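Missing here is one protein chain; the remaining ones are kept as they sit in the complex.
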């Protein structure tokens, strides 16, 4: 352990001045970008309209109208001022909050510009954001469970894909979405068990083991799909979970349609989020799990069974991933298509890192990525000249930036990816 | 142990060492090569064999006929089991290597087209193997240098894009210039896609596994945009690039339907170059040292940063060549999502080949052959070709956890450590 902070060591540098400067310049650049990219071509007096209710809601709020140009200039000025303050004396440990604020300004500015002279339904947009974030967040939670115990899991994608296939198949056969969902969870657990045996018992490189699962899942699902699902459509026609509005709450303006008019996957995601957060940081179970992921030998010497803990964590993670797989078939498409998860598991992995291995951080990242997704599909409708592909690249680029440590260092559990040798 | 031969005065240190050092030299180990096949060869072979057995079980389990057979009687069930496996694997191997009967008949008939058709399966297997060789070499080179390039897929895609662009955009060049240029462009495209995560790892410590995965998806999105926008074939409704100029095609050796082209020999040549580079040059020595022990490399005065970036860049270039090879040799244009999971497959290839160029070539030939044969297995035995992925996964699992193979076949554990891959998780 490199913690030899003896008393005589003088701190030579406390905060990195480079980072302070980089951030300040970034804030100012974002402010300038608002002006240079978005204001040209707009005319004085143009108005952006944001819808605040869904057409189906009982209570209809009047749309929110903002004056496009003044809003953009206002956002730009505030961003630049924040950048100036950052350069002059810095926000210290609040820097990341200010960064979030400025990025938020930029995104809002973008929306104001994109919908200039038109109307954008903000509530619908947020609702889409939330539902798009579900598989990403669930994938991230699956990853957190595994990696907090010290097992790297790049097989979330494969587990999700298998969950999706199995839930479609079992759901179709039983004509019961719940049984389909249970089967998906079970399938995820089974794949996770393989990952666990390979990486815990046989001490295989965990990335290789994850690769095994991913190749296997792709092959298995496509095989079953080609052999059975495509030949016999009755096997690929599961019942789905529709929207389940929560009585009363779903009628609350703005929040209701966004939060409380969703499928059970959204609600379960929220429950899992809270439960996992409490379990990890406030319970004996979580303390031990994290101890195993940080310093397995220390945990072992205190009588904690490292292998058992890791098996449990990985299998629970697989169950979450399997459940997330069910979202694709039972929660949205209503059928299974080959490789339908389309890399959501990997974005989940990214969200996990982005959120610094914390459930709520991962949810935040999931929302951000879901937002990019939701926005991309609306760009064409709004007639914006930016190719949606660039917007869809943003989450990946953002993850790489976070990983590079530009915005604070993402710190994985210390024993993440290292098999435990019990001498 | 070395007997003391030199007429030295009795060395006190040595005497004490004899007496005290109970962990002195290990007992002389039998040279592994002397006794039968070394495990580094035996284990991959057994893994492949076990993989095929698993595949058979999988086929049986998903076969309606087998269940029908057992419905009638136990014997009928067994017969059905045998039938379905025999039919599938026969189709697989004739599809991959050709039907000997047909070959002989064709040769006797003297019909040129029929001869080409009869021998096509074998040559087509080589065509399928070619991109595997490039991509497998890419990942193996990375492993040797201690980087886990899980992004061969994206690099391959970028290589395909750049090679395609050079291939259709430059008009009127002679082949001797155009083809190398297009190949070079492919290598460059992949190299850039490898360089970025390599640089990020060296400079910021960002783990290359995550970064290359992210780069894969950026590459997909980029190609999606290019093929629906700037690189779209005029007048086409599909996202497909214009056709590559024939002057940039990798020349084919036979007439249709044989697609066997120069790329295969380029791949073999590249395998030799990688071998020579890794094991015969100081560049390779540095790369392998950095991969095996970066601290030791630093102590030895090597530039760890430079070598990490170099390894990722070269790895990317090789993967880029795989992409270029496909568009210049087989497809002659770039369509969206033409790549079929090369990224993950190439990891399996590198590991199956023990990260050695010769091993990678053999592993690629095997996987290419299986993939190619699976297509005809799908047609004639109604076994979807995705079975190959299942097989591949099983083989990879056994390679990665040789203890399973050892316990299955009662092999002894080798005296020395496995020393397969030393890549850690994202920690630190």
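Before moving on, here are some points about what is shown:
We call the chains A and B, going by the order they appear; numbering starts again at 1 in every chain.
The rule is simple: a residue touches a chain if its C-beta (ideal position, glycine included) is under 8 Å from a C-beta of that chain, and two chains touch if they have at least 3 such contacts.
The definition used in the following text is that contacts and distances are computed from a predicted model.
Considering only "Heme ABC transporter ATP-binding protein", "Ferredoxin", "Succinylglutamate desuccinylase" or "SRPBCC family protein", the record for the omitted chain gives "Heme ABC transporter ATP-binding protein", by its UniProt protein name. Touch with the chain that is not drawn comes from one residue among B:54, B:70 or B:285, which is B:285. Remark: the omitted chain is touched by one listed residue; of A:291, A:353 or A:418 this is A:291. Annotation: of B:90, B:105, B:204 or B:293, B:293 touches the absent chain (contact as defined above).
Although one chain is hidden here, its contacts on chain B can still be listed: residues 1-2, 6, 11-29, 279-285, 288-289, 292-293, 295-301, 415-417, 419, 422.
Those residues of chain A that touch the chain absent from the view are 1-13, 282-285, 287-288, 290-291, 294-295, 297-304, 414, 423.
Throughout what follows, only the chains that are shown with their structure count from here on.
The touching residues of chain A, when paired with chain B in their complex, are 147, 150, 152, 154, 194, 198, 202, 204-209, 211-216, 218-220, 222-224, 226-228, 343, 346-347, 349-350, 353, 387, 389-390, 392-393, 396-397, 399-400, 403-405, 412-418. Every residue of chain B that touches chain A in the complex is listed here, in rising order: 62, 148, 150, 200, 203-207, 209-211, 213-215, 217-218, 220-222, 224-225, 229, 341, 344-345, 347-348, 351, 378, 382-384, 386-394, 396-397, 400-401, 403-404, 420-421, 423-428.
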